[in-house]
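Dumping the structure here so I can ask a few things about it.
Only a portion of the chains appears, each positioned as in the full assembly.
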Amino acid sequence: MPKYRPRFHTPGTSPGTLTSHPDQPAGEAVLTLVRYDSETLDERPNATLEECLAAVQEQEAAQSSDGGGPRKGVVWLHVTGMPDADLAARLQNMLGLHPLALEDVLAGSQRPKVEQYEEHLFVVLSHADYTGLDLHLYQTSLFLKGSLVVSIDSCPSELLGPIRTRLRAGGRMRQRGADYLLYALIDLAVDHKFPVLERLGTQVEEMEASLLANPKPGSTIRIHRLKRHMMLLRRALWPEREVLSQMQRGDMEPAISRKTQVFLRDTYDHAVQAMDLLETYREVLGDLQNLLLTAASNRLNDIIRVLTVISIIFMPLTFIVGVYGMNFDREAGPWAMPELGWAYGYPAVMLAMLGIAVGMLWFFKRRGWI
Amino acid sequence: MPKYRPRFHTPGTSPGTLTSHPDQPAGEAVLTLVRYDSETLDERPNATLEECLAAVQEQEAAQSSDGGGPRKGVVWLHVTGMPDADLAARLQNMLGLHPLALEDVLAGSQRPKVEQYEEHLFVVLSHADYTGLDLHLYQTSLFLKGSLVVSIDSCPSELLGPIRTRLRAGGRMRQRGADYLLYALIDLAVDHKFPVLERLGTQVEEMEASLLANPKPGSTIRIHRLKRHMMLLRRALWPEREVLSQMQRGDMEPAISRKTQVFLRDTYDHAVQAMDLLETYREVLGDLQNLLLTAASNRLNDIIRVLTVISIIFMPLTFIVGVYGMNFDREAGPWAMPELGWAYGYPAVMLAMLGIAVGMLWFFKRRGWI
C-alpha cells in the first residue's frame, strides 16, 4: 500500500468528476438509515437511497406544517465502506450533495477540512486505526443539510456503534437537532485518536525506560517507525484542530447552533490535548535519539580506550623481548649482548617488564583511562 | 504511574458523563467552607454541600436586600483531594456547575484553560510538586459563580493554607469580592512554580559549573531527566500564560472587575517570567549537551592520538629487533647477516633505535600531536 504517494485525478480532469481511484477500490458500501426525534427511533439497516429521500421529504413536510416550530426529527444516513462512483452520483442527484465534495469522498485520504457549500456543510475528518505495528488513517466524510446528516466512513471498524447505543438509550442526543448528531460524530472521530495515542505513549514510555537503563543501538529503527506513525497522526490531527476552531466561529451559526458550539469547544480541547501529547512524544523521541547517539559515542570511547591501554602496555614489552631475541654473536666482543650471559639477566628483564606494566597502569589510572 | 499516556473516556461516551478514571482514583475529598466579608470570617472544616448551598442562598438574599449595594460577602468552598463521581453529580445539581466542566475535574491532568459557561467561569490550572527527582503536576480547578468560589485541588500538599492565613489577617482580600479570591488562588498556583523553578535552576547551575570544569559523559542521563521535567512544566506553564492573558480581556469584565485585572496582569508577568526561565534552562541544557558531545569527541581524539604515537614509535623498533632475530646461517656466505658478528653491532643497533624513537618524538612534537 502506498504510504506517502498522493492520490489524484489525471491533471486536467473536469472538477467534480466522480470516479473511484485505483488505490482506493470501492468496497461494498452498506447504507444504514436512522430517523429519530425525542419520542421515536427508527433504524433501517441495509436501507436504500430512495428510503432516505422519502424520509427527508417527510421530515421537511412535518417541519413546515409545524409553522417553524422547534426542529424535531433528524434523518441520519450512514454509509460504511467506500462508495463507488455510481452511489456518489446518486447521492449528488437525489440528496443534492455538491460534486466537489463527493469527489473528495471518492478520492479518500483527503486533508481534514470543513467547507460551507451553499446547500450544505461538508466536513472531512480522519479515522485512525493503529495495531501497534501499522497506522492506517481512514477518511470520515460528514454532510449536514438541514435535518439530514450523511456520514461516510471508509474504515472497516465500526464508527456507528457507540452513537447508535446512545441514541437507543435516549438522553440528550435525542432532544437535539441534526447539528448535535454532527457534533457527536466529530467528537467520536477525534476521540478515536486517544486509544491510538495511548498505545504510542505506552511504547514511548517503555522505550524511554529501557533506553535510560541500557541505551542499545538496535532501537534506532524502532524509534524511526514510531516517529513515522506520529508524523502521520500529526498530519491528520493538525488540520482537524483547525476544523474544530473554524466550526466555533460565528459564521457557522445558522447551521450549527450556539448550544452545540459549546460542545464543539470541548472537542476542540480534546484535539489540542492530543496534539500536545504528540508534541511531547516527538520531543521525548528526539531526546532519546540524542541519548542513543551519545551512548554510542561513549561506548566507542570506552572500547578504544581499552584497545589503547592494552596496546600501550604490550607494545614496549614485546619490543623488549624482541631485543633479547636478537642473534648477535656474543663471542664477537664484550659489547655484543653481554646481558644474555648474566646469571640473573632473565629475571631482571622479567622484573623490568613487570615494572613497566605496573607503571603504565598507574599512569592510566591517574589519567582516568581505566 | 503513566507519564505520557492520555486519560480519556471510551470514545463515543456522552459528553458530561461523570465517572472517575481508573488512573485517577478518587481519594477522600475533604470539603472546607469559608465565608467572609470585611467584618466577619467563618471557617467550617469538613463542611457538607448542604451547608455550602445554604450559605450561598443566604448570601444572595443579603445581597438582593441590599438593593444592589456593593458586593459584600464571599462564599468559598475548597475541596482537597479528588472528588468522586457522586460528589461531582451533587456539585452539578446543587451548585449548578456545568457537567462538561465537572467532567474535566474528574478527568484530572487537563490542559490549563479558562472557559466561560453561561452560569459560571471555569479555570483549570496546574499545581506543580517537585521533589528534585520527580515532577508531579496536579490539577487545580476553580469555579467563580457570583459570590461563590469553588476550588478543587487534587494535590495532597496544602493550597489552602496561605490564603487562609491572609484571610485571617484581614487586609485587602477581605475587602474585595469573589473575583479577588479567584485571583489569589490563581496567583498561588502560578507562584507555586517558582520554588520548582528554583530547584531546577539550582540543578542546572550545578551541572553547568561541574561540566565546564570537567565534562564527564555520565551526565547525559541526568540532563535527559532534567529536560523531561522541564518539558512537563512547560506544557503546564504555556497554556497558563494563555489563560492569564485571556482573563485580562474586556469580555471577562462582568465576572472579573477592572481592579482585579490589574492584579491578574501582575500574575501574568510572573507566568511570563517563569516561561522565560524555563527557556533559559532549556537553552543552557542544550548547550551543555553540545559541550558533552564535543568533549567526548575531543577525548576520543586524545586517546587515539596517544595510541597512534605509541604504535608508530614501537612498530619500526619491533621490526628492527625482529630483523636481527632472524636465523640466517652466517656461515653460508659474507652477505648472511654479517652485522651479527660485528663487535659493536649490538650497541650500534640500540643507538639507531634510540635515534629513531627520538626522531619520531621530535616529529610528533612539531606536528602538535604530543
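We just call them A and B in the order they show up, numbering each chain from 1.
Assume a contact is a pair of C-beta atoms (placed from the backbone, for glycine too) under 8 Å apart; a residue touches a chain by one contact, two chains touch by 3 or more.
Every value quoted in this text rests on a predicted model; they were computed, and no experiment measured them.
Visitor: Of the identical chains, 2 are shown. What's the total across the complete complex as given in this file?
Guide: Number of sequence copies in the full complex, not just those placed: 5.
The working rule: only the chains that are shown with their structure count from here on.
Visitor: Would you mind reporting the rotation angle for the C-alpha fit of subunit A onto subunit B, rounded to the nearest 5 degrees?
Guide: The C-alpha superposition of subunit A onto subunit B needs 70 degrees.
Visitor: Whole-Å distance, subunit A centre to subunit B centre, using C-alpha means?
Guide: The mean C-alpha positions of subunit A and subunit B differ by 26 Å.
Visitor: Could you pull out which subunit A residues touch subunit B in their complex?
Guide: Touching subunit B: residues 161-163, 165-166, 171-173, 187-188, 191-192, 194-195, 197-198, 201-202, 204-205, 212, 262-263, 265-266, 269-270, 272-274, 276-277, 280-281, 283-284, 287, 290-291, 294-295, 297-298, 300-301, 304-305, 307-308, 311-312, 315-316, 318-319, 322-323, 325-329, 332-337, 369 of subunit A.
Visitor: Which positions of subunit B touch subunit A when the two form their complex?
Guide: 2-6, 8-15, 100, 110-111, 113, 115, 117, 217, 220-221, 224, 227-228, 231, 235, 289, 292-293, 296-297, 299-300, 303-304, 306-307, 310-311, 314, 317-318, 321-322, 324-327, 330, 337, 340-347, 349-350
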